[in-house]
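Presenting subunit A:
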Amino acid sequence: MTTTREVRLCVPILARVEGEGALDLVVQDGRIETLRLRIFEPPRMFEKFLEGREYSELPDLVARICGICPVAYQMSAVQAIEGLFGIDPGPWVRAMRRVFYCGEWIQSHALHIHWLAAPDFLGYESAVGMAQAHAGVLQRGLALQGLGNAIIKLLGARSVHPVGARAGGFYAAPPAEEVAALRARLVAALPDAEALIAWAASLPLPASDQDFISVSLRHPLDYPMNEGRIVASHGLDIPVSEYETHFAERQVAYSTALFADLHGRPYLVGPLARMNLNADRLHPPVRAALARTGIVFPSRNMFHSVVARAAEIHQALLEAIGLLAGYRRPAETAAAAVPRSGTGFGATEAPRGLLWHRYEFDDEGCVRRARIVPPTSQNQGRMEEDLRGALEALGLDKEEEALRRRAEMVIRNYDPCISCATHFLRVRVARP
Partner candidate 1 sequence: MRGDAMTEPQLLHEAVVIERIQESPVIFTLRLSFTDPELQAGYRFEPGQFNMVGLYGVGQSPISIVSDPQDERLLDHTIRGLGRVTLGLSRLAAGDRVGLRGPYGRGWPLAQAQGRDIVLITGGLGCAPAVSVIRYVLRRRERFGYLTILQGVKHADDLIWRRQYAQWSAFPDVHVGLAADVGAPGWFGVVGPVTALFDQAPIRAGSLVMMCGPEIMMRVVAAELVRRGIDENDMWLSMERNMHCATGLCGHCQIGPHFVCRDGPVFRYPELKALLGERGF
Partner candidate 2 sequence: MDTRLRVAVHKFSSCDGCQLAFLNSGADLLRLMPRVEFVHFAEAGFIAPDAPVDVAFVEGSISTPQDVERIERVRANSRYLVAIGACATAGGLQALRNDADAAAWMAAVYPRPAEIGALPVSSAIASHVPVDEEVWGCPVNEWQLLHVLQARIFGVRPAIENDKVCLECKRRQAVCVLVAQGAPCMGPVTHTGCGALCPRVRRACYACYGPAENPNAQALAARFAQLGLAPAAIARRFLSINNAAPVFHEAGIVWRERHDDHA
């Protein structure tokens, strides 16, 4: 007797760059027959309508690709512009950009850990449901999220689609009093960040041992964020401009998002990949806090992503505190830009991982062609691979509900530009 058990996990609203998604899972004879992470949000075709726009508009336009990590889009774009135009924005701008980016990491990671991931591990449907039993944890998370937003606002005026950044630097510099006041709040939040690492490590994270390739930026001195070379755990080490020679995107029939491969293989980007490749660049207090958890990076447990996120919040706080020490308002907040034709490349570490941009400009500084490879697209293949392994490890004979829960948890663990949407997974079982 053959039983066809079709489990269809439907995700009608996956809020992310590439948009809505669903998971098709067909289990037959105890084997995964089909496993497809489908992304079907109508394409917004950003790459096309960037054509003809002037370089100065790019930071504002690309921000609109993603409301969760607009800073990352802005920073990759300005890097591409400045690289081509030969602009050196100088140390003040470099420092403030890192601060700006720290804000985004803190807000995005805090949001993911508390609103999206925690309910999974603690057995709730939503963070609001946790509000009573875990009031302290939630308050702490919201406070950190708020701090991240405050950092972005300091330099960008608002946290979603901030308006402060431009090619060459920033439109304005915040007053020293404001900076000092915010820095004091950051210092005061350090114990919370340390506690968060311990708390994340204490969550009942499922065991998992997988072999995967980690890809991230790497910088000679810093934990990677705004600049560096692209490296991979199996030995790749290339400048940003060579991304396309090693990584390829392909279209699959069931998704509007393109899948990216490294030398034909899926790979991981994001906090765990960064941590696996750059743990040696962490600030000592973060390393110490991690050491106390007993979790060692590089790690082969995908669920250690949540610990990596907590560690990156701590790292970003320390980083911002350091960079804002002795802050002085500069005479100039941006270097002048003189357009040049040619191709510019930019890659930064968005909260969810490597975000790669390439633009061709004409003499007037208008975009002729654009290509943007967001992190979620790069993680898609890895997610399918992980799902396959995770569900098999769980046991395909398990109840649909258990399969669904585990599948959601796995997908959400990648924070695929709002893994929240995977709360939406619905199981439809068809029996012939």
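One rule holds for everything that comes next: contacts are C-beta pairs under 8 Å (C-beta built on N, C-alpha and C of every residue); 3 or more make two chains touch, one makes a residue touch a chain; residues count from 1.
As a selection rule, all candidates are chains of the complex that A comes from, given by their letters.
Just so it is clear, the structure is predicted and the values come from calculations on it, not from any experiment.
Listed candidates 1 or 2 all sit in this complex, but the one touching subunit A is 2. Residues of subunit A that touch candidate 2 in their complex: 12-13, 15-17, 19, 40-49, 52-54, 57, 60-61, 64-68, 70, 107, 111, 115-116, 119, 124-129, 131, 138-139, 142-143, 145-146, 149, 157-161, 163-164, 166, 170-172, 250-251, 253, 256, 258, 417-418, 420-421, 423-424.
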